[in-house]
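Every protein chain except one is present and positioned as in the full complex.
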Amino acid sequence: MNVLYFAWLRAKVGMGEERVVPPAEVVTTGQLVEWLKARSDGHAQALADLKVVRVAVNQDYVGWDHPIKPGDEIAFFPPVTGG
Amino acid sequence: MNVLYFAWLRAKVGMGEERVVPPAEVVTTGQLVEWLKARSDGHAQALADLKVVRVAVNQDYVGWDHPIKPGDEIAFFPPVTGG
Amino acid sequence: MIRVQTEDFDPGAELEAFSAGNGKVGGICMFLGLVRDYLGDDPEKAAQVRGMTLEHYPGMTERQLEAIETEARSRWPLHDVLVIHRYGRLDPGARIVLVATASSHREAAFQSCHFLMDWLKTKAPFWKIEHTEDGDLWVDAKDKDDSAAARWDQKK
Partner (left out) sequence: MIRVQTEDFDPGAELEAFSAGNGKVGGICMFLGLVRDYLGDDPEKAAQVRGMTLEHYPGMTERQLEAIETEARSRWPLHDVLVIHRYGRLDPGARIVLVATASSHREAAFQSCHFLMDWLKTKAPFWKIEHTEDGDLWVDAKDKDDSAAARWDQKK
């Protein structure tokens, strides 16, 4: 699956996009977060406080128990500040 | 005093403006209305139903017991419909 | 600023001049009122209005609009206010009124613009006569305009 990071999450992770293949038992957005945090200090810092992180699956806002599957586009970003 | 009529009140009275000198006992807008109604059928028709008439003295909205005096500009008109 | 005029205006040019150069303005809200081509509240009565004429009370109009502007500025932190209202004969589709407010904050811009339109509708001495196929009709004041204006009394 394709994972995207925006704004200060991108800065902390150190990249805007990565392709990942998590193990089969990672089936929710929340589980993906835990798995991603083990990949690097940058990931761990970016995803440390989920109160200031939003997640979208295939460009729709979802919660931390939302199912994920191979091929999904999963994006992590801070609360939005446009307009 | 100078009396002005606007919109359909002007059409009913048959003029937009007239100078009048009411007797000394006419000291409120409501009393002026009663005195004006006796001037012509047009006046009587225009001022028959005060629920659909507004009055301004010297360009400020006032009520029917507002004092009037020589030299005032007194206007009668329907509820406004601008904007 | 208040302008009462027969001439048309250019909303884009007005907006450009209005917002120019004040770096503290974060939001501008603008309302533009147009002459509709149908009668009353029913769009199905289309193309029956051949135009309208707006009569006003010179002097009192400006006085009331200035009072409304002053009231808006006392309620919200505004950098600028513009009200343009036309009178005279207007064709269907013509611009009637423009209200614009500029503030540092969008909520103040929205609310003050809305307030100005609602108060203008019930306090500025303008009267519309519609020119229709069946003759000329004075437009009646609407109860909903009174209630729209009244909600700002409660918020004061």
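Order of writing sets the labels: A, B and C. Residues in every chain begin at 1.
Operating definition for what follows: a contact is a pair of C-beta atoms (placed from the backbone, for glycine too) under 8 Å apart; a residue touches a chain by one contact, two chains touch by 3 or more.
All figures in this text were calculated on a predicted structure; none of them were measured in a lab.
Trainee: Could you tell me which displayed chains border the chain that was left out of the figure?
Mentor: The chain that is not shown touches these displayed chains: A, C.
Trainee: Kindly note down the residues of subunit A that lie in touch with the hidden chain.
Mentor: 4, 6-8, 56, 59-61, 75, 77-83
Trainee: May I ask you to list the residues on subunit C that touch the chain which is not drawn?
Mentor: Interface with the chain not displayed, on the subunit C side: 10-13, 15-16, 19, 21, 23-34, 36-38, 41, 43, 46-47, 92-93, 104-107, 109-110, 113-114, 117, 144, 148.
By definition in this document, only the chains that are shown with their structure count from here on.
Trainee: Express in whole angstrom the distance between the two chain centres, defined as the mean CA positions of subunit A and subunit B.
Mentor: 72
Trainee: What is the distance in Å between the mean C-alpha positions of subunit B and subunit C?
Mentor: The mean C-alpha positions of subunit B and subunit C differ by 26 Å.
Trainee: So the centre of each chain is just the mean of its C-alpha atoms; given that, what is the distance between subunit A and subunit C in Å?
Mentor: Each chain's C-alpha centroid was found; their separation is 48 Å.
Trainee: Indicate the residues of subunit C shared as contacts by at least two other chains.
Mentor: none
Trainee: Indicate the residues of subunit A shared as contacts by at least two other chains.
Mentor: none
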